[in-house]
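Missing here: one protein chain of the complex. Every other protein chain is in place.
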Amino acid sequence: MPLPDVASSADALDALRARTPLVQSLTNIVSANFLTNVLLAAGATNAVIDNPHEADGFARIADAVLINLGTPNDGQAEAFTLAARAAGEAGTPWVLDPVGVGGLPWRTDLAAGLLEHRPTAIRGNASEITATAGLGGDGRGVDSGGADAADSVKAAVALLEVSEAVSASGPTDYITGRTADGDVATVRVHGGSALLPKVTATGCSLGALSAAYLAVAPDALTGLVAAHIHFAVAAEVAEKVSHGPGTFVPAFLDALAAVDPDAIRAQGRVTPGAA
Amino acid sequence: MPLPDVASSADALDALRARTPLVQSLTNIVSANFLTNVLLAAGATNAVIDNPHEADGFARIADAVLINLGTPNDGQAEAFTLAARAAGEAGTPWVLDPVGVGGLPWRTDLAAGLLEHRPTAIRGNASEITATAGLGGDGRGVDSGGADAADSVKAAVALLEVSEAVSASGPTDYITGRTADGDVATVRVHGGSALLPKVTATGCSLGALSAAYLAVAPDALTGLVAAHIHFAVAAEVAEKVSHGPGTFVPAFLDALAAVDPDAIRAQGRVTPGAA
Partner (left out) sequence: MPLPDVASSADALDALRARTPLVQSLTNIVSANFLTNVLLAAGATNAVIDNPHEADGFARIADAVLINLGTPNDGQAEAFTLAARAAGEAGTPWVLDPVGVGGLPWRTDLAAGLLEHRPTAIRGNASEITATAGLGGDGRGVDSGGADAADSVKAAVALLEVSEAVSASGPTDYITGRTADGDVATVRVHGGSALLPKVTATGCSLGALSAAYLAVAPDALTGLVAAHIHFAVAAEVAEKVSHGPGTFVPAFLDALAAVDPDAIRAQGRVTPGAA
């Protein structure tokens, strides 16, 4: 089976624009506005339904769910579990973004509980992915101290016991999952911008965009790769018209909207990675 | 009695800038920042006082109150009722923005309870207005499934049993209320921008701006029309200097600040609507 590439990513963007999937986001107070604007610009929609009274029901009708552990209060933490369980029961694809897992004990426990509901995909930075793998995965106790990309790929492979695809995003994104014929594969997405880590909630927004793509892609690995390529190409376009991290924000949202399947095919850069 | 028009809206903007009303907002994590910047740019101020310990007292001294059902936690939900009751007792005008009412059961119950406190005005999209009318209003059970503008005008008229003016905003805004001599009338505000729905919290911000105008306008219908014209004219100005949904945001805030009564008179477009 061919690995996901710019062609499959361009097709996924076509599908995103055609279907405008509705994401349910349970996310933090830092990212909620920007993340929603990212989804709207890219071609999806978003509803932040994060209270325990409604999270369950909405996860059954949304096209995808994002659970981001950023700044939970107790009600949101309860809603995480309700949404994860409902998504699993209803077949709604969902993304776990394990913000801060490893370094912070309460949310690390929350993440461990959420892994039992088998997130369709997991997106974090290398150290979060490594720490998350230490919670469940293959149980061999992947060390949570490292933030090295190679370590995170081992962690991502371990997490495939509970998830279909895993992204460790950074200057180069490492995306690990199973191809349609069951092989484990890692794909690297290149590009992006050095301004991305100078703007808050870009990682959270990539998690949300990943959820949107899960709703339209043929499989989780293809969806995650498409989301990361869309993000990286838009960031490259935006950087060229930015004067710093402030002007990058509006330029990036413009670029997410302007990037089309042709731009994905022409500018996306993806290579097979070690698995 | 003449219907509210660009002349009365220009006068209301004059009053807004002269008095700088203080809005108390109980709103959601997606909109809180943008909505406050909209109020500041337009000529008002905002304080997000949404905890149950202070919501009551502040609603008695604020110039207007916004209650937006976006992403409530239990404490905020409790504060909604406290603020609505206090606003009613103190004569503070208040706006209900029934985000998601109809599709989400818990907040639909919250909205039903809040209608008992008789919001001065209600602002939502057509389907939210229709769903809200099904909760109270004339009790004839306006169907909540429709998002059609004509349906929403019927719903808005029904809601005049509990409120003074109702806006169903969209590509064209339908604003229904009573003129100074008691006649029911609907006014349509045209304009705006196709980029508005590509930016999150624009609807929430229009609800907040409506609250600010209630504090300075001679009646609720006039205030709502003035808020919607200010918003629509600013959006048209902003679209001309925007390259997409990202650059629209700063341009729109600039335009809200730059629009003056002369611009309202010259560029506002309002027509009588079916009532």
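Letters A and B name the chains as they come in the text, with residue numbers starting at 1 for each one.
Throughout what follows, a contact is a pair of C-beta atoms (placed from the backbone, for glycine too) under 8 Å apart; a residue touches a chain by one contact, two chains touch by 3 or more.
Just so you know, these numbers come straight off a predicted model, no measurement behind them.
If you put the hidden chain back, the residue from A:Pro21, A:Gly223, A:Pro250 or A:Gly273 that touches it is A:Pro250. Touch with the chain that is not drawn comes from one residue among A:Asn33, A:Asn68 or A:Ser210, which is A:Asn33. The chain not shown here is touched by just one of A:Leu26, A:Ala44, A:Leu135 or A:Val199, and that residue is A:Val199.
Looking at chain B, the residues touching the absent chain are 29, 32-33, 36-37, 40-41, 46-51, 53-54, 57-58, 73, 75-76, 249-258. Residues of chain A that touch the chain left out of view are 28-31, 33-34, 70-74, 100, 104-107, 197-201, 243-250.
Methods note: only the chains that are shown with their structure count from here on.
Chain A and chain B have CA centres that are 34 Å apart.
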